[in-house]
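For this depiction, one protein chain was excluded, whereas all remaining protein chains were kept in their positions.
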Amino acid sequence: MPVERSRDIAHVGAVELLSAVPDQTVDFFARLMGMSEVGRAGDSTYLHAWDDYEAFTVKVTGSPRSGIGRTWIRAAGPNALERRTSAIEAAGLGRGWADGEHGIGATYLFTDPDGHEYGIYWDSDWYVPPDGHRPALKNQAEPFPGRGANVRRIDHVNYLARDIPAIARFLPEVLGARLTEQIVGDDGVPTAVWYHVSDKTYDLVYTADWTGSSGRLHHVAFATDQREDILRAADVFLEAGIHIETGPHKHAIQQTFFLYVWEPGGNRIELCNAGARLVLAPDWAPISWTAAERAKGQAWGLKTIDTFHPHGTPPVDSGPVDTGPAGSSPVVVPR
Amino acid sequence: MPVERSRDIAHVGAVELLSAVPDQTVDFFARLMGMSEVGRAGDSTYLHAWDDYEAFTVKVTGSPRSGIGRTWIRAAGPNALERRTSAIEAAGLGRGWADGEHGIGATYLFTDPDGHEYGIYWDSDWYVPPDGHRPALKNQAEPFPGRGANVRRIDHVNYLARDIPAIARFLPEVLGARLTEQIVGDDGVPTAVWYHVSDKTYDLVYTADWTGSSGRLHHVAFATDQREDILRAADVFLEAGIHIETGPHKHAIQQTFFLYVWEPGGNRIELCNAGARLVLAPDWAPISWTAAERAKGQAWGLKTIDTFHPHGTPPVDSGPVDTGPAGSSPVVVPR
Amino acid sequence: MPVERSRDIAHVGAVELLSAVPDQTVDFFARLMGMSEVGRAGDSTYLHAWDDYEAFTVKVTGSPRSGIGRTWIRAAGPNALERRTSAIEAAGLGRGWADGEHGIGATYLFTDPDGHEYGIYWDSDWYVPPDGHRPALKNQAEPFPGRGANVRRIDHVNYLARDIPAIARFLPEVLGARLTEQIVGDDGVPTAVWYHVSDKTYDLVYTADWTGSSGRLHHVAFATDQREDILRAADVFLEAGIHIETGPHKHAIQQTFFLYVWEPGGNRIELCNAGARLVLAPDWAPISWTAAERAKGQAWGLKTIDTFHPHGTPPVDSGPVDTGPAGSSPVVVPR
Partner (left out) sequence: MPVERSRDIAHVGAVELLSAVPDQTVDFFARLMGMSEVGRAGDSTYLHAWDDYEAFTVKVTGSPRSGIGRTWIRAAGPNALERRTSAIEAAGLGRGWADGEHGIGATYLFTDPDGHEYGIYWDSDWYVPPDGHRPALKNQAEPFPGRGANVRRIDHVNYLARDIPAIARFLPEVLGARLTEQIVGDDGVPTAVWYHVSDKTYDLVYTADWTGSSGRLHHVAFATDQREDILRAADVFLEAGIHIETGPHKHAIQQTFFLYVWEPGGNRIELCNAGARLVLAPDWAPISWTAAERAKGQAWGLKTIDTFHPHGTPPVDSGPVDTGPAGSSPVVVPR
């Protein structure tokens, strides 16, 4: 491992979410999360968060099944892009170049070892607000919406995966990401891993899929400026009939203040606020949590809710469900 | 300029503040800002903010005059340290290696073109909480204080300098910092520059010194987790008789929520909260503000207070004071 | 004066605001303040704040001149109504009974000694949300809007008046209100008085009109749940091009956290948050502030802005303007 961490991936750029009720999912992001619709193409709608400097933040695509489609990650420059595509090819995970879409240029497609699709790119058209919709301050992409949860930007993606150790090799070696925290089972095998590519404490998270499935999503998270925004958002979701799964509360791991809801398409969405917490240490030593420590619940004692581990998207249709080390009950999941 | 930004400086490590009333200045940081005293040496006292992973955050040194002593900046690794010390030497700004102090190893000393002293280092002993004072969560350096302003960590330093264009060459070329925002005079010359080395939107700021002096400090800033912490801190300062200079309000530049106070030694201290704002874009284009734009005041209209430009530490003893382009009046400044 | 305070007035019910641009004023309250339009009649539009149990909160009426029309105050019961109408008649301020409007029953109209129009009533139709717009929690009048400033309810009205001592006799003797705080000039004469009828620290406020005019409005205030709501609202107003006059800051008097804006019709609107502060003491002794104390500015040092005293609605068309004891400059006021 290199002495100095790689900074080849600048940040997560955008995510594609699949929904069997795409109009409702778009409405969720536009009206309740406070994003703007910025384009349509085929079965897909592009949405933009007010402080995203790029052209879009979320792509909602109509699909019979829920889940995550592509995750876009932006390289730190053309050389960084070349280094990473070489590493991806060497790992046998590459799928080749594709034309970009909605403001993103040439994109190299690949999958992680669990089959989630990624696209890495450098060319990006910055968001340009339409006439009559310019922000009051010119260091901001889009006017502050004053609507719903007012989320500022995407924060991280948390995938479910069958083989966490394989992911824990892939992320540092192929993407240059760095582990900041993890849960390690009594057998010494990690069951959940938090990696960062930026100075944020995590950008890409993987959790063991208790159903043994591949390619599923646990949640996509969006950052609010203040914890109060999350409390206000809880009232917005309550009024709109959105299922609030758990929170607001503070994670013990990474200490993030959080709220989990299920958007109408069934995908779990987190609203998160990290306060001023960053991992700036160049020699950060990963924090490991044991199963016993996890059993204490979240930072202020909230117990993990029954749906939290088994619920992922797309739902698993049939067959036995591993109820996991904590003994939570399997649940019937929507759609 | 390289296509990909340098990441050789990880972050600002600590600052030394000079005070003619060091006991009162230490009390300000310990009791009102919520830091812990972690060591004494000669005329100096070391203080630690609860989320600083390193051994100290602020060093207060007794001195006849106020102002800033050394600023410590941490390299991203041993190679980064070597690259930067070579660049500093090449620029003729180096002063040579010194033994570290209080948890910091070998430190290369240098000055910026305006004479402010810096030390760059790689070796750093992580903060170890004393027995009986361990935090409840192991991903945190020190227990949350629950005292005063509860500042989490240092955020940035804002220096005054005579020649801003010289600084604007030094910061990118010698330190590898990147400009994110600036104020540019009608003559096209920058009068204030905001640079970052991390993903925070700024770490090192320089503003033109209207008195034409060198080596002075405008302020040192500390981050709180929420804007509410700053509002609460205002009540703490009010009760303690600390001079609140201006705020709370939101900067137009960088959009930071802020409060400025003068610690008992006369140095200006900012409490700041950036919300979830980061500059993650690898191809960020600096934002330039004109004098006319600045005259509009802060984001929500607060006008710049008379003392804001002339007050720096140490105070300027005599002679004419440039009242600056905005025509603010010079003021009598303490100590 | 009675040993036990009168509780004959339960609370301020609603206010009528006059605007030369009523559509813009209605848009301000609906879109930016988060109220719902609940009715129209002639040149008037009725708006409702989400936690107001009554039928409306603000009535906007088209008018060549800005200012306040009627203030509705609700009696604590039929006997209280009778006691107060008798006192009003005895004071020679009554104008007789009028039919109610939009959910308010028989209303006794009167003026204060400065000519502001009031209506006192007991009969009130509670707000009934339309089908498909019921709140999630049944102890709430209307769904939480998740829009703009999300103001919960009206908080207080601050009138300008020529003769404050006359007001200071009228409010306790005729309405049964109780003084909680006041500003007293060096001559011992009050220049601003804060009265409450509820357990809130103030409901009706009168400030000396430096122009010597009668019947003008200083501002109407609306309560938010948290200070954060006010900070968020500042961004909403910034984006919408609404003039932010001063704040956010904390009043020294009454300690309310505040923001003042001018709605498009020119009337000053305050957003306020009192935290958990109430005046529950049955033997509360009024707090008196001197002019010297007032000169210190607000709680955290903010100076009074030049427009704060002279700007009232409707604007005064011509003639000399008293610049007041603090020497603030007269300003040109809109509309």
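Going by the order they are written in, the chains are A, B and C; count residues from 1 in each one.
In the analysis below, a residue touches a chain if its C-beta (ideal position, glycine included) is under 8 Å from a C-beta of that chain, and two chains touch if they have at least 3 such contacts.
Quantities reported herein were computed from a predicted structural model and do not represent experimental measurements.
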Of A:Y108, A:W194, A:W210 or A:F257, the one touching the omitted chain in the full complex:
A:F257
Considering the complete complex, of C:V60, C:I104, C:V236 or C:I253, the missing chain is touched by C:I253
Of B:T191, B:Q226, B:N267 or B:T307, the one touching the omitted chain in the full complex:
B:Q226
Applying the definition given at the start, please give the residues of chain B touching the unseen chain.
32, 135-137, 143-144, 146-148, 150, 226, 228-229, 232, 235-236, 238-239, 241
Missing-chain contacts on chain A, rising order, are 227-228, 231, 234-235, 237-238, 244-250, 257, 259, 299-301
Contacts from chain C to the absent chain lie at residues 3-5, 7, 10-11, 51, 53-54, 74-80, 124, 136-140, 152-153, 155, 181, 198-200, 223-228, 252-255, 273-278, 280-284, 287, 299
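One rule holds in what follows: only the chains that are shown with their structure count from here on.
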Just the number, please: Cα centre separation of chain A and chain C in whole Å.
46
Would you kindly tell me how far, in whole Å, the mean C-alpha position of chain C lies from that of chain B?
43
Residues within chain B bordering two or more other chains
227-228, 299
